[in-house]
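A protein chain is absent from this complex, but the other protein chains hold their places.
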Amino acid sequence: MTPSFGAQLRAVMRRDLDRERRSGEVLWITIPFGAIALILVQLSVGADVPVLRDLGPGLYWAVVLLFGVLISVRRTTVETQAQRDLVALLGIDPAAAFAGRALASSLLLLGFQLIVGAVAVLFYDIRFSASGWLAMALVLPLAAYGLAVLGTLAGSIATRAAMGPALIPLIVAPLAVPLLLAATESVEGLRNATGILPWVLLMITVDLVLSITGVLTARPLMETQ
Amino acid sequence: MNPAATQSARRDWLGIVAAVAILGAFILALLSPPDRVQGDLTRMLYIHVPTILTAYLAFIVTTVATIAYLVSRRLSWDRLAASSAEVGVVFLGLAILTGMVWGKPVWGVWWTWDARLTTTALMFFIYLGYLGLRRGISDPVARARRSAILGIVAVAQIPIVHFSVTWWNALHQPPTILRPGDPQIDTPLLIALLVGIGAFMLVYAWLVARRVELERHEAARLDAAIDDAAPVAGDAITSPSLDAATGPSTRGAGT
Partner (left out) sequence: MKRYWRFIVPAGLLVAVLVVLLINLSSSLVYFITPTELEAAPVVDDRQRLGGQVVAGTVVEVDDGVEFSVTDGRVEVAVHHVGAPQDLFAEGIGVVLEGTWDGAVFASDTMLIKHDEQYRTEDGQEYDPGAPESFDT
């Protein structure tokens, strides 16, 4: 009996998370690298606290975008052709494989966002009200999910492409602008108390459309691998 | 072969016509009266606007050709999409450069972060990504199908760039011709501009024709290489890999 769509999705997701648990690549390499980036920016800008407080959220999102892409395309760069063939031979629904990879990447990205976010809050003295922290609990997962789906999609488009690891960020970065705008503007909205609703709606819409794109194109893309 | 000969003759004629048109546009641009406010600086109009409109045209052709490929599954459409995007990126780059040269004396800055300039820069990088993706995949069918999504989605940048000056208040002025209502330009200037637009689009057509021909030759060489390899003994055991970058692989099982 063929496992259900949900079971296939969970299996793929578990595989990706297991791989992270064994290698610790995100935890011990990507996250420290992201934190160093924030520190380097501070060094190059100078220790002007009000300036850093203004720059902080924007820098944080830029770091999340640039380094988050690395997390979401990691699979593409470490997976061998034999592994891809095995997944295809097992008859796993391409859409389930796509969703599983995207969800695993979202979780890893969320972890990255939380730890690097803590670094940013501490080092750049970013301040929110209590409701602001609650709002971030909504904004962070939405941004993580959107970036993860976009990265996974770009990863499956560029699978087996020469220069893949260098190429994918170039494809993802300009397309991630709506997400980046929504994320930075919602932080801005929290500071000025102008509301974050339109930005949250924008992120939800982008997330939904990217998910539909990924699921619908999963099979044709897998067939050309 | 005869059809190929007539085709290349037609292409050469296109090149000659394009060259004459460019010469005519150049002369008209120099002869047209100066603008009342900007004076001679306004002659940048006859280069800047045609380059960006040609880039728009190129990217629309890319999208249409991509959809035509997906419907018909004929690789010639994909080659047209790729060639048009490549030429479009060149014209877009020229549009940005001429815009900077024009912006410095008129606005006072080479570059500023208003909506029009920012979205145009984004468009440039999106199409660079499209070309980079095509460069990275060597199998023609896989390349065509993988780049299709990007080739279609990226065209959304055209309305965003074009209407950015209407949606947000920007430093860049609103459209002069492609706008509701009358064109906001006097007839002699309009004629020089329209001739310029036509001339640049002819150059685009000629470049794309040449680029498509090059792509066709490349594809033919690739096919010939595969045909040569086919009868060799042992092919049944390891399938030939077209993908030099990943080296010999055991692909072929299941895909």
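Read from first to last, the chains carry the letters A and B; within each, the first residue is number 1.
Note that a residue touches a chain if its C-beta (ideal position, glycine included) is under 8 Å from a C-beta of that chain, and two chains touch if they have at least 3 such contacts.
Just so it is clear, the structure is predicted and the values come from calculations on it, not from any experiment.
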{"item": "Contact with the hidden chain (one of B:Leu28, B:Ala148 or B:Leu194)", "value": "B:Ala148"}
{"item": "For chain B, residues in touch with the removed chain", "value": "33-38, 42, 45, 67, 70-71, 105-109, 112-115, 118, 148-149, 152-153, 155-156, 159-160, 163-164, 167-171, 173-176, 179, 184-186, 188-189"}
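The rule is short, and it goes like this: only the chains that are shown with their structure count from here on.
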{"item": "Touching residues on chain B, where the partner in the complex is chain A", "value": "122, 125-126, 128-130, 132-133, 135-139, 141-142, 145-147, 149-150, 153, 243-246, 249-251, 253-255"}
{"item": "Chain B-touching residues of chain A, taken from the complex the two chains share", "value": "81-82, 84-85, 88-89, 153, 157-158, 160-164, 167, 170-171, 173-175, 177, 213, 217, 220-221, 223-225"}
